[in-house]
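Omission of a single protein chain aside, the complex is shown with its protein chains in their original locations.
Chain lettering (A and B) follows the sequence in which the chains are written, and residue indices restart at 1 in each chain.
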Amino acid sequence: MESLSALALAVASAALGMWAMVVRRNLVWKLLGLNVASGGGILFLVALSHRTGARPPIVGLGPGPAADALPQALVLTAIVIHFATLALALALVIVLTEHRHTQDSRKLEER
Amino acid sequence: MMAVLLSALAFGLAVFALTRKRLLWGVIGVGVHSLVLAALYLVLAAPDVALTEAAIGFGLVTFVYLLALRRTGKLVVAASPLYPLLYAEGERVAGLEWEILERFARWCHRDLELIWVPRAEILRLVRSGEAHVGAGGFLPNPHDGVVYTQGLVPTRLVRVRLGGGPIGAVVGEPGASWLGSDGKLFEDADELARALSRGEVGEAVTDLLRWREWETRDLFSGAEATLLPGEHRFAFALNPEDEELRESFAEFLGELERRGELSELIRRHLG
Partner (left out) sequence: MKLLLALGILGLVGILAVGIAGLWPRADFPDPDPVARGWRVTNAVAAIVLGLRLWDTLLEVLVYVVAMVGVRFLLVGLHWKGELPPVSETPLLRRSADLLLGPILVFALYVAASGHLGPGGGFPAGAILGSALLLLALAKGMERVSAELYEPRLESLEYLAVVLLVFLAALVLILGLRTPAAFVTANLLIALEVAIGAWAVLHRFSSARGEV
(Lines give C-alpha, C1' and ligand atoms only; values in the text may rest on other atoms or scores of the structure.)
Protein backbone atom coordinates (compact mmCIF):
# COMPACT_ATOMS: atom_id res chain seq x y z
CA MET A 1 0.00 0.00 0.00
CA GLU A 2 2.73 2.42 1.01
CA SER A 3 4.99 1.68 -1.88
CA LEU A 4 2.03 1.48 -4.29
CA SER A 5 0.98 5.07 -3.56
CA ALA A 6 4.62 6.15 -3.81
CA LEU A 7 4.94 4.37 -7.17
CA ALA A 8 1.80 6.09 -8.42
CA LEU A 9 3.23 9.45 -7.32
CA ALA A 10 6.54 8.63 -9.02
CA VAL A 11 4.85 7.94 -12.37
CA ALA A 12 2.59 10.98 -12.03
CA SER A 13 5.54 13.24 -11.10
CA ALA A 14 7.58 12.01 -14.04
CA ALA A 15 4.68 12.67 -16.43
CA LEU A 16 3.98 16.09 -14.86
CA GLY A 17 7.62 17.10 -15.08
CA MET A 18 7.85 15.99 -18.71
CA TRP A 19 4.69 17.93 -19.48
CA ALA A 20 6.16 21.07 -17.95
CA MET A 21 9.43 20.57 -19.83
CA VAL A 22 7.61 20.38 -23.16
CA VAL A 23 4.87 22.94 -22.65
CA ARG A 24 6.67 25.68 -20.73
CA ARG A 25 8.73 27.99 -22.91
CA ASN A 26 10.87 29.62 -20.27
CA LEU A 27 14.12 27.75 -19.69
CA VAL A 28 13.96 28.04 -15.88
CA TRP A 29 10.45 26.57 -15.94
CA LYS A 30 11.80 23.69 -18.01
CA LEU A 31 14.46 23.09 -15.37
CA LEU A 32 11.82 23.13 -12.64
CA GLY A 33 9.93 20.51 -14.64
CA LEU A 34 13.13 18.47 -14.87
CA ASN A 35 13.46 18.83 -11.10
CA VAL A 36 10.02 17.33 -10.52
CA ALA A 37 10.61 14.58 -13.11
CA SER A 38 13.92 13.61 -11.53
CA GLY A 39 12.21 13.55 -8.12
CA GLY A 40 9.75 11.07 -9.66
CA GLY A 41 12.58 8.89 -10.90
CA ILE A 42 14.29 8.91 -7.50
CA LEU A 43 11.02 8.12 -5.75
CA PHE A 44 10.44 5.24 -8.17
CA LEU A 45 13.68 3.55 -7.13
CA VAL A 46 13.14 4.24 -3.43
CA ALA A 47 9.62 2.81 -3.61
CA LEU A 48 10.98 -0.31 -5.31
CA SER A 49 13.40 -0.82 -2.42
CA HIS A 50 10.55 -0.83 0.09
CA ARG A 51 8.34 -3.68 1.25
CA THR A 52 5.57 -3.78 3.80
CA GLY A 53 6.80 -3.39 7.36
CA ALA A 54 10.43 -2.96 6.29
CA ARG A 55 13.02 -1.28 8.48
CA PRO A 56 15.83 0.96 7.21
CA PRO A 57 18.85 -1.00 5.93
CA ILE A 58 20.82 -0.45 9.11
CA VAL A 59 21.94 -3.44 11.17
CA GLY A 60 20.03 -3.83 14.42
CA LEU A 61 17.54 -1.03 13.79
CA GLY A 62 14.23 -2.54 14.84
CA PRO A 63 12.55 -5.79 13.91
CA GLY A 64 11.35 -6.92 10.53
CA PRO A 65 13.05 -7.38 7.16
CA ALA A 66 15.36 -4.65 5.91
CA ALA A 67 14.61 -2.56 2.85
CA ASP A 68 16.83 -3.11 -0.16
CA ALA A 69 19.97 -0.98 0.23
CA LEU A 70 21.20 -0.98 -3.37
CA PRO A 71 18.59 1.33 -4.99
CA GLN A 72 18.93 3.68 -2.03
CA ALA A 73 22.69 3.87 -2.47
CA LEU A 74 22.23 4.57 -6.20
CA VAL A 75 19.72 7.40 -5.77
CA LEU A 76 21.89 8.96 -3.06
CA THR A 77 24.44 9.86 -5.70
CA ALA A 78 21.71 10.72 -8.22
CA ILE A 79 20.45 13.52 -5.96
CA VAL A 80 23.91 15.06 -5.68
CA ILE A 81 24.51 14.78 -9.42
CA HIS A 82 21.16 16.43 -9.99
CA PHE A 83 22.28 19.42 -7.97
CA ALA A 84 25.57 19.65 -9.87
CA THR A 85 23.96 19.42 -13.31
CA LEU A 86 21.25 21.86 -12.27
CA ALA A 87 23.89 24.40 -11.27
CA LEU A 88 25.59 23.90 -14.64
CA ALA A 89 22.29 24.28 -16.51
CA LEU A 90 21.43 27.44 -14.61
CA ALA A 91 24.88 28.85 -15.37
CA LEU A 92 24.17 28.17 -19.07
CA VAL A 93 20.81 29.92 -18.71
CA ILE A 94 22.56 32.92 -17.16
CA VAL A 95 25.06 33.10 -20.01
CA LEU A 96 22.27 32.75 -22.60
CA THR A 97 20.24 35.51 -20.98
CA GLU A 98 23.26 37.81 -20.91
CA HIS A 99 23.90 37.30 -24.61
CA ARG A 100 20.41 36.90 -26.08
CA HIS A 101 18.27 38.83 -23.61
CA THR A 102 15.62 36.16 -23.47
CA GLN A 103 14.84 32.88 -21.75
CA ASP A 104 12.12 31.90 -24.17
CA SER A 105 13.13 28.66 -25.87
CA ARG A 106 11.16 29.47 -29.01
CA LYS A 107 12.88 32.84 -29.42
CA LEU A 108 16.27 31.27 -28.71
CA GLU A 109 15.71 28.80 -31.52
CA GLU A 110 14.89 31.49 -34.05
CA ARG A 111 18.42 32.52 -34.95
CA MET B 1 -1.58 5.66 5.46
CA MET B 2 1.13 8.25 6.08
CA ALA B 3 2.68 7.47 2.70
CA VAL B 4 -0.64 7.95 0.89
CA LEU B 5 -1.17 11.33 2.54
CA LEU B 6 2.38 12.46 1.79
CA SER B 7 2.09 11.27 -1.83
CA ALA B 8 -1.11 13.24 -2.33
CA LEU B 9 0.47 16.31 -0.74
CA ALA B 10 3.62 16.01 -2.86
CA PHE B 11 1.62 15.66 -6.07
CA GLY B 12 -0.57 18.62 -5.15
CA LEU B 13 2.52 20.73 -4.48
CA ALA B 14 4.12 19.70 -7.77
CA VAL B 15 0.96 20.63 -9.69
CA PHE B 16 0.75 23.90 -7.77
CA ALA B 17 4.39 24.71 -8.48
CA LEU B 18 4.37 23.90 -12.19
CA THR B 19 1.16 25.74 -13.03
CA ARG B 20 2.18 29.10 -11.51
CA LYS B 21 2.90 32.17 -13.60
CA ARG B 22 5.48 33.70 -11.27
CA LEU B 23 8.81 31.87 -11.23
CA LEU B 24 9.34 32.65 -7.55
CA TRP B 25 6.23 30.67 -6.65
CA GLY B 26 7.39 27.81 -8.83
CA VAL B 27 10.76 27.68 -7.08
CA ILE B 28 9.21 27.81 -3.61
CA GLY B 29 6.62 25.18 -4.58
CA VAL B 30 9.27 22.80 -5.91
CA GLY B 31 11.35 23.37 -2.75
CA VAL B 32 8.50 22.44 -0.45
CA HIS B 33 7.69 19.51 -2.77
CA SER B 34 11.26 18.27 -2.18
CA LEU B 35 10.77 18.55 1.58
CA VAL B 36 7.59 16.47 1.42
CA LEU B 37 9.42 13.93 -0.75
CA ALA B 38 12.11 13.73 1.97
CA ALA B 39 9.43 12.91 4.55
CA LEU B 40 8.06 10.28 2.16
CA TYR B 41 11.51 8.67 1.84
CA LEU B 42 11.69 8.50 5.62
CA VAL B 43 8.35 6.68 5.68
CA LEU B 44 9.63 4.33 2.96
CA ALA B 45 12.54 3.25 5.21
CA ALA B 46 15.24 5.20 3.39
CA PRO B 47 16.66 7.63 5.99
CA ASP B 48 19.90 8.21 4.07
CA VAL B 49 18.02 9.33 0.97
CA ALA B 50 15.67 11.42 3.10
CA LEU B 51 18.54 13.29 4.74
CA THR B 52 20.27 13.90 1.41
CA GLU B 53 17.06 15.04 -0.27
CA ALA B 54 16.28 17.44 2.57
CA ALA B 55 19.78 18.92 2.59
CA ILE B 56 20.30 19.13 -1.18
CA GLY B 57 16.85 19.08 -2.79
CA PHE B 58 15.33 21.50 -0.33
CA GLY B 59 18.39 23.51 0.73
CA LEU B 60 20.96 23.88 -2.01
CA VAL B 61 18.69 23.52 -5.05
CA THR B 62 16.29 26.20 -3.82
CA PHE B 63 19.20 28.53 -3.05
CA VAL B 64 20.74 28.00 -6.46
CA TYR B 65 17.41 28.71 -8.18
CA LEU B 66 16.88 31.88 -6.19
CA LEU B 67 20.38 33.15 -6.93
CA ALA B 68 20.01 32.32 -10.63
CA LEU B 69 16.64 34.08 -10.70
CA ARG B 70 18.27 37.23 -9.41
CA ARG B 71 20.92 37.10 -12.09
CA THR B 72 18.83 36.10 -15.07
CA GLY B 73 15.73 38.03 -14.20
CA LYS B 74 17.28 41.41 -14.83
CA LEU B 75 14.52 43.86 -15.65
CA VAL B 76 15.90 46.21 -18.30
CA VAL B 77 14.16 49.58 -18.33
CA ALA B 78 14.64 51.90 -21.29
CA ALA B 79 13.62 55.43 -20.42
CA SER B 80 13.99 59.10 -21.15
CA PRO B 81 13.88 61.50 -18.22
CA LEU B 82 10.80 63.48 -17.27
CA TYR B 83 11.01 65.40 -14.06
CA PRO B 84 8.64 64.14 -11.38
CA LEU B 85 8.19 60.72 -12.97
CA LEU B 86 11.70 59.50 -13.70
CA TYR B 87 14.87 61.55 -13.47
CA ALA B 88 18.50 61.37 -12.45
CA GLU B 89 19.32 63.05 -9.18
CA GLY B 90 23.10 63.21 -9.14
CA GLU B 91 24.21 59.57 -9.20
CA ARG B 92 20.82 58.30 -8.15
CA VAL B 93 17.63 57.77 -10.09
CA ALA B 94 14.40 58.97 -8.56
CA GLY B 95 10.79 59.67 -9.39
CA LEU B 96 7.35 58.16 -9.17
CA GLU B 97 7.81 55.64 -11.98
CA TRP B 98 11.21 54.63 -10.66
CA GLU B 99 9.77 53.92 -7.23
CA ILE B 100 7.00 51.82 -8.76
CA LEU B 101 9.54 49.93 -10.88
CA GLU B 102 11.77 49.34 -7.85
CA ARG B 103 8.84 47.92 -5.90
CA PHE B 104 7.84 45.76 -8.86
CA ALA B 105 11.40 44.43 -9.19
CA ARG B 106 11.45 43.54 -5.50
CA TRP B 107 8.00 41.99 -5.83
CA CYS B 108 9.02 39.64 -8.61
CA HIS B 109 12.55 39.09 -7.33
CA ARG B 110 14.41 40.75 -10.17
CA ASP B 111 17.05 43.45 -10.52
CA LEU B 112 16.61 46.71 -12.34
CA GLU B 113 18.88 48.02 -15.04
CA LEU B 114 18.17 51.45 -16.48
CA ILE B 115 19.32 52.76 -19.84
CA TRP B 116 18.66 56.33 -20.88
CA VAL B 117 17.66 56.54 -24.55
CA PRO B 118 15.53 58.88 -26.72
CA ARG B 119 11.84 58.21 -26.87
CA ALA B 120 11.85 56.68 -30.37
CA GLU B 121 14.70 54.37 -29.34
CA ILE B 122 12.70 53.20 -26.30
CA LEU B 123 9.98 51.89 -28.58
CA ARG B 124 12.48 50.05 -30.74
CA LEU B 125 14.15 48.45 -27.72
CA VAL B 126 10.85 47.39 -26.14
CA ARG B 127 9.49 46.02 -29.41
CA SER B 128 12.64 43.95 -30.05
CA GLY B 129 12.68 42.63 -26.50
CA GLU B 130 16.08 44.12 -25.63
CA ALA B 131 14.38 46.19 -22.94
CA HIS B 132 11.49 44.81 -20.93
CA VAL B 133 9.90 48.07 -19.88
CA GLY B 134 9.73 51.51 -21.46
CA ALA B 135 9.29 54.32 -18.98
CA GLY B 136 9.67 58.02 -18.44
CA GLY B 137 6.35 59.73 -19.11
CA PHE B 138 4.96 57.44 -21.77
CA LEU B 139 1.61 58.40 -23.22
CA PRO B 140 -0.11 55.39 -24.81
CA ASN B 141 -0.46 55.51 -28.55
CA PRO B 142 -2.31 52.61 -30.21
CA HIS B 143 0.02 52.58 -33.23
CA ASP B 144 3.23 51.95 -31.27
CA GLY B 145 3.34 48.16 -31.59
CA VAL B 146 3.84 47.73 -27.86
CA VAL B 147 1.34 47.10 -25.09
CA TYR B 148 0.76 49.43 -22.18
CA THR B 149 0.02 48.88 -18.53
CA GLN B 150 -2.94 50.58 -16.97
CA GLY B 151 -2.67 54.36 -16.88
CA LEU B 152 -1.07 55.76 -13.76
CA VAL B 153 -1.18 59.56 -13.80
CA PRO B 154 -3.72 61.61 -15.75
CA THR B 155 -2.42 64.45 -17.89
CA ARG B 156 -3.48 66.70 -20.76
CA LEU B 157 -1.84 67.69 -23.99
CA VAL B 158 -0.57 71.23 -24.23
CA ARG B 159 0.03 73.34 -27.29
CA VAL B 160 2.87 75.76 -26.70
CA ARG B 161 2.93 78.74 -29.03
CA LEU B 162 6.09 80.80 -29.10
CA GLY B 163 5.98 82.40 -32.53
CA GLY B 164 5.09 81.64 -36.10
CA GLY B 165 6.18 78.54 -37.93
CA PRO B 166 5.50 74.83 -38.16
CA ILE B 167 4.34 72.68 -35.24
CA GLY B 168 6.74 70.24 -33.64
CA ALA B 169 6.09 67.11 -31.62
CA VAL B 170 7.94 64.06 -30.36
CA VAL B 171 7.74 61.02 -32.58
CA GLY B 172 5.33 58.38 -31.31
CA GLU B 173 3.62 60.60 -28.76
CA PRO B 174 -0.11 61.24 -29.14
CA GLY B 175 0.72 64.90 -29.72
CA ALA B 176 2.05 63.92 -33.14
CA SER B 177 -1.52 63.56 -34.39
CA TRP B 178 -1.98 67.33 -33.98
CA LEU B 179 0.65 68.11 -36.56
CA GLY B 180 -0.35 69.77 -39.77
CA SER B 181 1.14 68.90 -43.11
CA ASP B 182 4.33 70.87 -42.42
CA GLY B 183 4.82 69.55 -38.88
CA LYS B 184 8.15 68.26 -37.70
CA LEU B 185 8.85 65.18 -35.64
CA PHE B 186 11.70 64.93 -33.11
CA GLU B 187 13.46 62.02 -31.47
CA ASP B 188 12.81 63.19 -27.93
CA ALA B 189 11.52 66.13 -25.93
CA ASP B 190 14.90 67.79 -25.39
CA GLU B 191 15.44 68.06 -29.14
CA LEU B 192 11.97 69.51 -29.46
CA ALA B 193 12.77 72.10 -26.80
CA ARG B 194 16.04 73.02 -28.53
CA ALA B 195 14.30 73.36 -31.89
CA LEU B 196 11.64 75.54 -30.31
CA SER B 197 14.18 77.83 -28.69
CA ARG B 198 16.16 78.11 -31.93
CA GLY B 199 13.02 78.99 -33.83
CA GLU B 200 13.02 75.95 -36.11
CA VAL B 201 9.45 75.33 -35.05
CA GLY B 202 7.05 77.95 -33.82
CA GLU B 203 4.77 75.72 -31.81
CA ALA B 204 5.11 72.47 -29.92
CA VAL B 205 2.58 69.90 -28.77
CA THR B 206 3.60 68.20 -25.56
CA ASP B 207 2.10 67.11 -22.25
CA LEU B 208 1.36 69.03 -19.11
CA LEU B 209 4.25 67.65 -17.05
CA ARG B 210 6.78 68.41 -19.76
CA TRP B 211 5.42 71.90 -20.08
CA ARG B 212 5.70 72.38 -16.32
CA GLU B 213 9.31 71.20 -16.48
CA TRP B 214 10.05 73.71 -19.25
CA GLU B 215 8.37 76.41 -17.20
CA THR B 216 10.42 75.68 -14.10
CA ARG B 217 13.58 75.78 -16.21
CA ASP B 218 12.28 79.10 -17.58
CA LEU B 219 12.97 78.09 -21.16
CA PHE B 220 10.17 79.85 -23.01
CA SER B 221 9.11 82.86 -20.97
CA GLY B 222 6.95 84.54 -23.56
CA ALA B 223 5.15 81.40 -24.68
CA GLU B 224 1.42 80.96 -24.52
CA ALA B 225 0.09 77.51 -23.63
CA THR B 226 -3.35 76.16 -24.43
CA LEU B 227 -4.75 72.87 -23.16
CA LEU B 228 -5.92 70.54 -25.87
CA PRO B 229 -9.09 68.46 -25.38
CA GLY B 230 -8.91 64.84 -24.31
CA GLU B 231 -7.33 63.21 -21.26
CA HIS B 232 -4.29 60.96 -21.40
CA ARG B 233 -2.59 58.82 -18.79
CA PHE B 234 1.08 58.03 -18.36
CA ALA B 235 1.80 54.30 -18.49
CA PHE B 236 4.65 51.81 -18.89
CA ALA B 237 5.32 50.30 -22.30
CA LEU B 238 5.81 46.52 -22.40
CA ASN B 239 6.80 44.02 -25.04
CA PRO B 240 3.61 42.52 -26.54
CA GLU B 241 5.11 39.01 -26.64
CA ASP B 242 6.08 38.93 -22.98
CA GLU B 243 2.74 37.78 -21.59
CA GLU B 244 4.26 36.70 -18.31
CA LEU B 245 5.64 40.16 -17.57
CA ARG B 246 2.39 41.81 -18.63
CA GLU B 247 0.29 39.63 -16.37
CA SER B 248 2.54 40.01 -13.36
CA PHE B 249 2.77 43.78 -13.89
CA ALA B 250 -1.02 44.03 -14.03
CA GLU B 251 -1.31 41.89 -10.90
CA PHE B 252 1.27 44.04 -9.10
CA LEU B 253 -0.37 47.32 -10.07
CA GLY B 254 -3.77 45.97 -9.03
CA GLU B 255 -2.35 45.01 -5.65
CA LEU B 256 -0.73 48.42 -5.26
CA GLU B 257 -4.00 50.13 -6.09
CA ARG B 258 -6.04 47.94 -3.76
CA ARG B 259 -3.78 48.72 -0.85
CA GLY B 260 -4.05 52.43 -1.62
CA GLU B 261 -0.29 52.77 -2.04
CA LEU B 262 -0.51 53.93 -5.62
CA SER B 263 -2.48 57.07 -4.80
CA GLU B 264 -0.19 57.69 -1.84
CA LEU B 265 2.87 57.47 -4.12
CA ILE B 266 1.28 59.79 -6.66
CA ARG B 267 0.43 62.28 -3.92
CA ARG B 268 3.97 62.22 -2.59
CA HIS B 269 5.68 62.72 -5.94
CA LEU B 270 3.26 65.02 -7.72
CA GLY B 271 1.79 66.96 -4.83
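We take it that a contact is a pair of C-beta atoms (placed from the backbone, for glycine too) under 8 Å apart; a residue touches a chain by one contact, two chains touch by 3 or more.
Remember, predicted model here, so these are calculated numbers, not experimental data.
Within the full complex, the residue among B:21, B:70 or B:194 touching the omitted chain is B:70.
Contact residues of chain B toward the unshown chain are 47-48, 50-52, 54-56, 59-60, 63-64, 66-68, 70-71, 91, 113. As for the chain not pictured, it touches chain A at residues 3-4, 7, 10-11, 14-15, 18-19, 22-23, 44, 47-48, 51, 56-61, 65-70, 72-74, 76-77, 79-81, 83-85, 87-88, 90-92, 94-95, 98.
In this text, only the chains that are shown with their structure count from here on.
Chain B has its Cα centroid 36 Å from the Cα centroid of chain A. Taken in their complex, chain A has these residues touching chain B: 1-3, 5-6, 8-9, 12-13, 16-17, 19-20, 24, 26, 28-29, 31-33, 35-36, 39, 42-43, 46-47, 49-50, 54-58, 66-67, 72-73, 75-76, 79-80, 82-83, 86-87, 90-91, 93-94, 97, 101-104, 107. Against chain A, in their complex, chain B makes its touches with residues 2-4, 7-8, 10-11, 14-15, 17-18, 23, 26-27, 30, 33-34, 37, 40-41, 43-49, 52-53, 56-57, 60-61, 64-65, 68-69, 71-72, 74, 76, 129-130, 241, 244.
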